[in-house]
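Note that one protein chain is taken out, while the other chains of the complex remain in position.
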Amino acid sequence: MASITFSQVTKRFPGADRPAVDTVSFTVPADEICMLLGTSGSGKTTLLRMVNRLGDPTSGQVLIDGVPTTEQDPIHLRRGIGYVIQQVGLFPHLTVEDNVRLVPSITGEPAAKSRPRVEALLRLVGLPPAEYRRRYPSQLSGGQAQRVGLARALAADPAILLMDEPFGSLDAITRGRMQQELLRMQQELHKTILFVTHDVDEALTLGDRIAVLAEGRLVQVGTPVELLATPANAFVRRLMGADSIVRQFEYLPVTLALDAAGVRPHAAESITADTTLLEALLRLIQSEQPALVVEEAGRPIGHVTLGSISRSVRRHRSGVQA
Amino acid sequence: MHVDTPARPHTSTTHRRRARPIALLWIAALLLAACGTARGQATVPPGAAPATGDTASPAVSGAGVKVTIGSKLDVDGQLNAQMYALLLQARGFDVTTKLGLGQTPVLDQAIKSGAIDIYPEFTGTALTLLGLPSTQDPQKAYNDVKARYAEQFQLTWLDPAYELNDSYAICTSPAVAQQRNLTTIEDLKPIAGELTIAAQQDGIEAAVDPVERAYDLRFGNVVQIAEQLSFDAVTRGDADLNVCYTTDPAILVDNFVVLQDTKNVFPIYNPAPVVRAHLLQEAPQIADILNELQPHLSTEVVIELIKQVSVDHKSVEEVARAFLEQEGLLTR
Partner (left out) sequence: MQYLLDTRHWILGEPTSITSLLVAHLRITAISVLIGLAVAFPLALVAVRHTRTYLPLITVAGILYTLPSLAFMALLIPFTGLTATTVVIPLVLYAQVVLIRNIVAAIQAIDPWVVEVGYAMGMTTRQVQWRVVLPLALPVIVAGVRVATVTTIGIATIAPLFGVPSLGYLIFQGFNTSYADQVMAGVILVSALAILTDLALLGVQRLLSRGRRVSPATA
């Protein structure tokens, strides 16, 4: 339960010709996954590192629940923020168990006390404790190591999780599985997660919200749908692949394609409002029905037909191009 | 055992002088760290700890005066130093011995810097150390070194043992002597070119060279080997002759033949206690005590004593004490 607010945040490194982060302002609401999306050099990692004070802003403020981070002791602050990086950075001289209980141990908590939580965390990240507890990092695969990295970040039950391309060096299959498991865990954990990525699909898959950065500036921040449906400029459109019909079908919700004619009660099948256009299309074809009822919270809010989907996509594309 | 040179030939003085400034810097930094732990440890010397108390100490003088006595590695030196120690201890001096220290340069440094107070040195060695020509005249050798040491280093040479000459000689095995019919160095002249002589590092300069010059001969081959090993080399036939020390008991044990030096080319090496002048001012009786020992020493006596150590493997202290008691210098 913690929100993160960036307020006019600027970071200059000595000798650089432009700021790494340039007057960025936006808020990450509590319990949301916010993706920091951008190419390399866009300042996303720099922005992330200012949250746990691995670097402080040259000007502006980062606030957690309204309190500027610079007013907090960095040691204390960091112990309450989980940190996961692409390089994982497990301590090679410690077992999996000791790696996970690192934060409790540096605060002086005895091993016996943290043992049950360590085991629960290992189970949460999909590593049976009996099998993995006593292993050393050198005895783990890349995916297993990052699971331990995630468990370690969660050990002190932090409200905030910072993740810097955590799945960046994993193969595509493992990456996909880890993304799904992160979403599954988030339903239990409700962390405020700030997640750096340069992978648009990852951003669309995981993000409740996506902040697009380019050359240190915040270009657009919004939900995946907002970014796909109404990209702020050509850069965002190109970055998001908003022109791609496949991507629109994959991520845009069916509610964008409701038939103007209102509710037709005799339609036989219904779908929920968060169904993607792609799924709705497949259901229409499979069911051989002319229309499907769209329901929200059990109440019908409209219906879709092949025609309404086609029209909405055409409308959307022309709107984007305009 | 006399003109000892450092074990590593490249330990030239120039080398050392160059190293000094760097070394000094480091020493300054390290002394602080090292002293605390290291000092206490240094008080147990390897040769013999404070020689075990002699109960029959006459009611004279030395009480309380601290004396550190050193010696080189050679057994002759160790025996002499041990005798000094026993005699002074019997007179109530507080004696520490550091026997079997390195070679001449170590002892030279040690006594000049006050790390030791007394050590036995040979007149001939001291001449070489001073850069003076060697001599066959015992009195002249002694007078020269005594004067120079007193003047330059505030070190006093007490009376030497004139009867004890620990010099060089040319030796050979009985077999070779018989076969080649050798009794004097002169006999080598016609056949020297066919012979191999084994000599220790210092023996080449102090014995081989002068012999070749004085007797106008040239050895076929000179091999460098430690003196202690040269007897074996001759016995095995790896060499025909060896440069030996006149006090080496191996001469007796292996029946080696010492070739007579008819031209008197080998310098004189008489041992005497070298004492720091400051110590003598504090306790002048040391001179009388140690001078008393010298007439009892002779080449023959010392060969026998060295034999007891090197052949019978008795300890230096045991042999020195027995000798002093036998001579009536120490009461039982």
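Lettered A and B in written order, each chain numbered from 1.
One rule holds in what follows: contacts are C-beta pairs under 8 Å (C-beta built on N, C-alpha and C of every residue); 3 or more make two chains touch, one makes a residue touch a chain.
Here the structure is a predicted model, which is why all the values come from computation and not from measurement.
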Touched by the hidden chain, restricted to displayed chains: A, B
Residue of A:Phe26, A:Tyr136 or A:Phe249 touching the missing chain in the full complex: A:Tyr136
Residue of A:Gln87, A:Ser141 or A:Gln180 in touch with the missing chain, whole complex considered: A:Gln87
Contacting the left-out chain in the complete assembly, out of A:Lys44, A:Arg78, A:Arg147 or A:His303: A:Arg78
Touch residues of chain B, complete complex, unshown partner: 6-8, 10-11, 15-16, 19-20, 22-24, 26-27, 29-31, 33-35, 37-39, 41-42, 44-49, 70, 73-75, 78, 98, 100-103, 105-106, 109-110, 112-116, 226, 228, 250, 309-311, 313
Chain A, residues in touch with the chain not shown (by the definition above): 52, 54, 74-80, 83, 85, 87-95, 102-103, 106, 136-138, 152
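In the analysis below, only the chains that are shown with their structure count from here on.
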Centre-of-Cα separation between chain B and chain A, whole angstrom: 88
